[in-house]
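With one protein chain withheld, the remaining protein chains of the complex are depicted in position.
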Amino acid sequence: MTTTWHADETLLAGYADGAIDDARASSLEAHLLACAPCRAALSTHADPAALTRMWAEVTEGVDAPRPGVIERALRAVGVPDHAARLLSATPSLRLSWLIAEAIALGQSAGHANVVHGGPREDVAMFGFLVLAALLPVLGVAFAYGPGVDPAYEMGIAAPMRSGRLLLIRAVAVLGASILFAGLGALAVPWRGWEAVAWLLPSLGLTLATLALSTAIRPRVAASAVATGWVVFAIALQMGSGDRFAAFRSGAQLVFVTVIVVSAWVLARRRETFEEGAFR
Amino acid sequence: MSLPTVQVTGVEKSFLRTRALNGVTFDAGAGITGLLGPNGAGKTTLLRMIATVLAPDAGDLRLLGWNPGKADERLSIRRRLGYMPQEPGFHRSFTAFEFVDYVAILKEMVERRARHEEVRRVLSLVGLEAQSGRKIRALSGGMRRRVALAQALLGDPDLLVLDEPTAGLDPEQRLRFREIVSERSADRTVVLSTHQTEDVAALCPRVVVMLDGRELFDGTPAELIDVARGRVWLAGERAAGAHLSWRTGDGRHRNIGDAPEGADLVEPSLEDGYLLLVGRRALEEEEAA
Partner (left out) sequence: MDADRAGEGDDALLSAVAGGDRDALRVLFERHAPWLTMRLARRSADPGLVEEVVQDTFVAVWKGARRYRGTGEVAAWIWGIGIRRLVDRLRGRPHPVPSPLGRGALVASAEDEVLLGVEHGDLGAALNRLSPELRAVMQATVLDGLSTREAASLLGIPQGTVKTRMMRARAEMRGALA
């Protein structure tokens, strides 16, 4: 292959028009792979409109944020792309967090499964139920707020309602938790409905955390609710002698009340999310 | 004559035991207004109020004609507002483009194509077009500041609030920053804070000097210079009647205060006026910066 030969204008024009024969075209193509000046000369025959069009699409493809696994999964189930973007920026919806949650619940349920029939099964089951109700509260604590969301202040100053953002994230966090805990319940099928006795408590605790967040910082609210829950579950157990007292119908009714009251408080006080940090 | 964009009247704010704002009053209209003052003067607190991120304990605040204390009016303000916080936080793994895109979504730009166009527009305004694909943690401090400025410029806001925008920038970056801001200020209102007098001298037709939660001065840079007229002189050493005195490069002392008879008076600078108002504390902070 020579380096001093270059294609002349006629040849290039002919190639650009698709008018020259295959053998010459092939030769030219092989030459172009190695010769920058000829490539540059050929460019003058290109269609500028087509190039502009293609470049616009390339920038879109390059700039467009690369959706992570979570974001793609969300889009796949029909979440609009802007909401998916907002969710993907949530610390407690990151893959690492979700995996940790899945492992925690998996181990807990798995443990109950393994000690099935033995004296420790009830304790293991209790642990699983308490944990399953508790995890979404932690998730909410790390979904939003100063110290957790780096762009918190810019978010407050932006028109989009921060309460709405928090709600979207809380729903996603809760959904993920329920999914994992539900799967965990499958590991203990002989317990029947007992294995999902965490459902109402988890809803209640999450809503209570959100409602409290209208008055105090989310992480403080979550700590308070989480601690209160554990204390409640253990106290009821010791007081009544029934290990699962916190999950019987009486307690479930309590949680229904908590859900209703929290939802009401949230609705009444939702404006507080639009105001800045409580400092 | 239309109402000023920003009307602050007797605004007070306390945090626990600290009185951050002690009854601040001033107006700001089209153009750039600089808030000058040492750390702790209350600049950031005031700017956060103007950015609707914080509510005053007492006093009145009107932004773009609306009252940020009312939910729906606050929303209207936020739709025309751009805010660059003092310490902008970024999501660790986002690229510059992704972060500005995220804020654009928070600014209600739902349609993806149009939103991406706008993100590209503001990134090129701050000169970060070529860096838009780089992760923020891989960008230098000056570039991160520019990302923060870019998100504030989204949607072409009528009110731009910038908290210490030039902090940590080298002189060239500061110059470039000033160009970006002044281009944008013709019929918009820009309120920025700084403790660098050169920024104010170069950029701001209006200056408000703050100290301990109060405004000490409200006027033009020329007026601030005048405060020090006849009160700045050079001497061989620190003079007795000087409020402040420091050694200049050529070995003589620059003194500010009540000049004695026959003193070697010099033309005052903006910094002199500022220091005269704000006193020793400000000088110590300038030296540390």
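General observations
Lettered A and B in written order, each chain numbered from 1.
Simple rule for what comes next: a residue touches a chain if its C-beta (ideal position, glycine included) is under 8 Å from a C-beta of that chain, and two chains touch if they have at least 3 such contacts.
Just so it is clear, the model here is predicted, and its values are computed rather than measured.
Summary of contacts with the chain left out: across B:Gly65, B:Gly133, B:Gly168 or B:Gly241, the touching residue is B:Gly133. Considering A:His31, A:Arg85, A:Arg169 or A:Arg217, the position touching the chain not shown turns out to be A:His31 (whole complex).
Listed for chain A, the residues touching the missing chain in the whole complex are 1-2, 5, 11, 15-16, 18-34, 36, 39-40, 42-43, 45-46, 50-51, 53-55, 57-59, 61-62. Against the chain not shown here, chain B presents residues 95, 129-135, 138.
In the analysis below, only the chains that are shown with their structure count from here on.
Distance between chain A and chain B, defined via averaged C-alpha coordinates, is recorded as 36 Å.
Listed in rising order, the residues of chain A touching chain B in the complex are 59-60, 62-65, 80-82, 85-86, 89, 149-160, 165, 271, 274-277, 279.
Within the complex formed with chain A, the chain B residues making contact are 15, 48, 51-55, 71, 74-75, 78-79, 81, 83, 85, 88-92, 94-95, 97-99, 101-103, 105-108, 110, 112-113, 115-116, 119-120, 132-133, 151, 161.
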